[in-house]
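All protein chains but one are shown at their positions in the complex.
Naming follows writing order (A and B), and every chain is counted from residue 1.
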Amino acid sequence: MKLTTTLMATSALIASSLAAGAEDMTLVSWGGAYQASQQKAYAEPYMAMHPDVNIIWDESSAEAVAKLRAMAEAGNTTWDVVDVVAADALRLCDEGLAMPIDPDTQLAPAPDGTPASEDFGDLLVSECFIPQIVYSTTFGYRTDMVGDKAPESVCAIFDTETWPGKRSLEKRPIGNMEWALICDGVADEDVYDVLATEEGQARAFAKLDTIKDNVIWWTAGADTPQLLADGEVVMGSTYNGRLFKLIVEDKQPVAMLWDAQMFDLDGWIIPANLSDERKARALDFVYFATDTQRLADQAKYISYGPARKSSAPLVGKHAELGIDMAPHMPTDPANAKHTFLFNYDFWADYRDDLDAKFQAWVSK
Amino acid sequence: MSDETNSGPVLTADGRSLKKSLQRALRREKLRALMLIAPLLLFVLVTFIAPIGDMLFRSVENRIVSETLPRTVIALQDWEYESGEAPGEAVFAALAEDLREAVKAKTHTRLGTRLNYELSGMSSLFRQVGRKLRRMDPDKPWREQFLKVNKKWGDPEVWGVIQTYSSPLTAGYFLNAVDLRLTPRGVEQRPENERVYIMLFKRTILLSGLITFMTFLLGYPIAYLLSNLRMKTANILMILVLLPFWTSLLVRTSAWKVLLQQQGVINDVLVWLGLIADDQRLELINNATGTVIAMTHILLPFMILPLYSVMKTIPPSYVRAAKSLGARPFTAFRRVYFPQSIPGIGAGAILVFILAIGYYITPALVGGRSGTFISNRIAYHISVSLNWGLGAALGALLLVLVLALYALYDKIVGIDNVKLG
Partner (left out) sequence: MGKLPPYATLGEKVWHYAFYVICALIFFFLIFPIVVIIPLSFNALPYFTFTPEMLRLDPAGYSLEHYRDFFTNSDWQKAMWNSLAIAPMATLLSVSLGTLAAIGLSQSHVPFRGPIMAVLISPMIVPLIISAAGMYFFYSRLGLQGTYWGVVLAHAVLGIPFVIITVTATLVGFDRSLTRAAANLGAGPVRTFFRVQMPLILPGVISGALFAFITSFDEVVVVLFVGSAGQKTLPWQMFIGLRENISPTILALATILVALSILLLTTLELLRRRSERLRGLTPQ
């Protein structure tokens, strides 16, 4: 019995000590180097200014839509600010799970007074979405495994004769379907028209079929870097910031293949139906965290481009390595020779369809 | 003593009937037992059984159509799919009104997603019309305006799906879970390229069976060894069996990743020994092989423990007697020892099999494309595709399978005879 009493007392003590203290604000993000850059660029300075707010992180961005939907259904939303990719933001906004934002009144203007709506420009793809970074899904390859012929085109992933070995691709249709069509001879500007048809979809799957047995499908951002570091794959797709860490910080024998990189956006949303108090706090945080200086600060820690035009000139050197960050940005002219623009409207309409088809195809 | 007292009811010291008194004692005992059990039973019912029942209900629940499009559902009652034509203006007008409310409440995209499970293309149909609804003219005929947005609105197939799924309860999810679908024409098979669940169920059962057999193959010698060693030595070796059992599942799975990958420890050793060429490294992970190896390791203790507890009770004198009667050692083992250990094999096998078919984390991390289980699909539907109904239906089928095995287990071994450590 003594044991039990002690256990009870201890856990009660720990539980109460956890509950006490500043008010918690839950930010949801992706973990890893990306979340670390947000912690340093946004969360730490914010908490220094507001000692009464304690920011805690939840690495659930990958399941954000599912969890927000369940929370809304139960009427108990525990998240305050959520980092999602633009496609998820569109979906959340469509379903009324995210709160609409007026950029000009609720977000900071640029230092020269340009309103936020202009500063973010086209990147405001949804009325609920507050863009943060421009990133790209692109390829890395093992320099010591490609022989003397370094791949220069994205179609190298479909060329298993010249570059034998496994490739890693993301386990979802977005990106893979487009690359398959491009490498099957479809012009960039026609890709989405072709993909909207049954025949076009079959064509993309047929192209993917040619490498199906050579692919390791990844679901988490850390998978491809780990597979490349282990030499398990000869090339693989992932977010460019992950590859930056692998190549520049960890000095692995890996190089970037920027061809046909797929630009995408990542940013914040605020869940709908927060209490007024929490909503005000979330808006205050977002106002701070997406101003010109903060977005530029984040680029010190990770190679993603800031979403504001006014932040671009402020991007400097890496905080720890002291190297220039500009040549590592996906938007740098040398890297952006052949880029692919992601069509949000297309994917909003066809995502359900293609997701189901892709998942069935992949399980076969 | 007279005969009368003998033939009358037996009385206790305080003059009450013994039978009644015993009955009362029995009732009191039963009541006390139940009172002791009641708190836990209530606890499990509320925190566990109710949530599971609640989730399983989602597999038949289908209020979304009738709640989002109440007028359309009523207007569609007079329409017949067999007519081969889209319904008339009245239904389109009802739909326009329903959609106007749905767009305001932002529920039309979810409805589209829901109907897309049944007919590919419904999601984009609802999204498009939702975007354009505001610019439509309420004074012009709706039918033409809808058809202008997308001519699919003239397809009876679209309306058939809405009509078929307008009831608040549906068998649709369960049909989807076995690669069928409910169409206006009745139940049919899904298109060939969408049939995956039967295959996944088969794969789950097959691989779990293989894993169970592997644990038996590896567990039997160990249990035999442990039960025939001196208690002290056996207990020390037992720690080797229990140590993996107590090490975090995630850690063991990642250890297998390190060991099994192509540039991993096992392939390195095989190359070093000259058994395989450097460019012929074996694919041991991200496929079914990886799942089987890692899960055999993880579930092995669950086979060893029941086997060991049965083998400990087999008296060694039987085998000795068989041998002294002239049986060869192998015959003695096969004819005398092995039959007595069968209850242990049954217990271990069912336990391992039950645990294996529900596994989720390990196949997800090492199973790749060909080594994932039905649980991985359930998880996918719950947290990624958000098709909760289908996830629940797949879960219900899996649960039925597990409960049938549990009943078998209870019959063969009795749940009281499970021993752990």
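As a working rule, contacts are C-beta pairs under 8 Å (C-beta built on N, C-alpha and C of every residue); 3 or more make two chains touch, one makes a residue touch a chain.
Keep in mind the model is a prediction, meaning the values are calculated, not measured.
Contacts of the undrawn chain with the visible chains, over the full complex, involve A, B. Here the missing chain is touched by one residue of B:Lys19, B:Arg32 or B:Lys104, and it is B:Arg32. The residue touching the chain not shown here, chosen from A:Trp57, A:Tyr287 or A:Tyr344, is A:Trp57.
Checked against the full complex, the one of B:Ile74, B:Val265 or B:Ile342 touching the unshown chain is B:Val265.
Mapped onto chain B, contacts with the missing chain fall at residues 26, 29-30, 32-37, 39-41, 43-45, 47-56, 58, 218, 221-222, 225, 228-232, 235, 237-244, 246-252, 254-259, 263, 265, 297, 300, 329, 354, 357-361, 365, 375, 378-379, 382, 388, 391-392, 395, 398-399, 402-403, 406, 410, 415-416, 418-421. On the side of chain A, the interface with the absent chain consists of residues 1, 4, 7-8, 10-12, 14-15, 18-19, 24, 26, 28, 30-33, 35-36, 56-60, 70-71, 73-74, 76, 78-79, 219-223, 225-226, 229-230, 250, using the contact rule stated above.
We take it that only the chains that are shown with their structure count from here on.
Separating the centre of chain A from that of chain B, both taken as means of CA atoms, is a distance of 32 Å. Contact residues of chain A toward chain B in the complex are 63, 65-67, 69, 91, 94-96, 166, 215-217, 230-232, 348-353, 355-357, 359-364.
Residues of chain B touching chain A in their complex: 105-107, 109-110, 112-113, 116-117, 120-121, 123-124, 127-128, 193-196, 199-200, 261-264, 286, 368-369, 372, 377, 380, 382-386.
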